[in-house]
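The structure follows.
What you see is the complex with one protein chain gone and the rest in place.
Then we have subunit A:
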Amino acid sequence: MGNCLKGSSTDDLSPLRNAETTSETTTSEQPWIPYREVNPGGPIFYPSPGISCSVNQLSEEDQVKIAKKLGFIQHLPTGTYDGCKKNRECVICMIEFIVGDPVRYLPCLHIYHKKCIDAWLMRSFTCPSCMEPVDAALLTSYETK
């Protein structure tokens, strides 16, 4: 909990008030979201939580940050789904794993579709299921200058 007063601008309400209209106005510039099948427009990046912009709006500093994140994510092991009964469904897209699906393993041993977890890791280095930091040691080596 916390930070509610700081973040309590009227912005919080606008998505609700405009609920009917936003879906129409944003169709022309949809962000790149891998868990969605439709994929028009260019990639959108998230330099900080809640801030989205396309690549030409990014500062040099943000570009470096994103490159570091991408580099970090590439260090996490990947594989293909082997039919393990313990994990049946990717909790991010809620679609059942099919043998052969590309998956990524987090250090806490939770697995997700590669494209689903990569989109989340660009926003936060935590496991969606257990909220464990993905790898504090690796993270530090990438975050420090």
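In this section, a contact is a pair of C-beta atoms (placed from the backbone, for glycine too) under 8 Å apart; a residue touches a chain by one contact, two chains touch by 3 or more; residues count from 1.
Throughout what follows, contacts and distances are computed from a predicted model.
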Choices "Ubiquitin-conjugating enzyme E2 N", "Dynein intermediate chain, cytosolic", "Mitochondrial outer membrane protein-like protein" or "CCAAT-binding factor domain-containing protein" - which one is the UniProt name of the chain not shown: "Ubiquitin-conjugating enzyme E2 N"
In subunit A, positions touching the absent partner: 1-5, 7-8, 12-13, 15-16, 19-20, 22-24, 26-27, 30-31, 33, 35-38, 49-50, 52, 91-95, 116, 119-120, 123, 126, 128-129, 131
